[in-house]
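Shown here: the complex without one of its protein chains, the others still in place.
This part shows chain A:
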Amino acid sequence: MGAWAQGEPPPDLSPEVFAIARELRCPVCQGESTAESNAGVAVEMRRIIAEMLAEGRTREEILAFFVERYGEWVLYEPPRRGITLWVWVLPFLGMGLLGLALLGYFRPKKALPPEVLEEAERRLREQET
């Protein structure tokens, strides 16, 4: 990252740059990704991504570069391990529980025991006569 010209216009960025930038959180405007934001930091991060791609670095290496500086917080997709694994597991757990609850609710009711049915039929006949 040594030499760079100050104040030069941003280079024309390829869609590849934005694909990677979409996976990164903009540090200033935390609800936006680095691809969407026009904050100074986000613009500079896109420029860094473009430079690293030009150097032939891979997507993983570029993401690791930002994680190294900002921590895993900067990734839009929380890693599938450690405490953030729960973010991935909980929806499935919730769906499973909901499924079980629905199954219990709509389960066919148990048929009435034969002696109760016979009794009911007998009373019906008695009323008719």
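Throughout what follows, a residue touches a chain if its C-beta (ideal position, glycine included) is under 8 Å from a C-beta of that chain, and two chains touch if they have at least 3 such contacts; residues count from 1.
Note that contacts and distances are computed from a predicted model.
S.K.: For the chain that is missing from this picture, which UniProt protein name fits: "Redoxin domain-containing protein", "ABC transporter permease", "YCII-related domain protein" or "Formate dehydrogenase gamma subunit"?
M.R.: From the choices "Redoxin domain-containing protein", "ABC transporter permease", "YCII-related domain protein" or "Formate dehydrogenase gamma subunit", the unshown chain carries the UniProt name "Redoxin domain-containing protein".
S.K.: If I consider the whole complex, including the chain that's not displayed, which of A:Pro15, A:Gly40 or A:Gly82 touches that chain?
M.R.: That would be A:Gly40, which touches the missing chain.
S.K.: Of the residues A:Pro15, A:Gly56 or A:Gly71, I need the one that contacts the missing chain.
M.R.: Answering carefully, the residue with contact to the hidden chain is A:Gly71.
S.K.: Residues on chain A that touch the omitted chain in the whole complex?
M.R.: Counting over the whole complex, chain A touches the hidden chain at residues 1, 4, 6-7, 27-28, 30, 40-41, 44-45, 47-48, 66, 68-71, 73.
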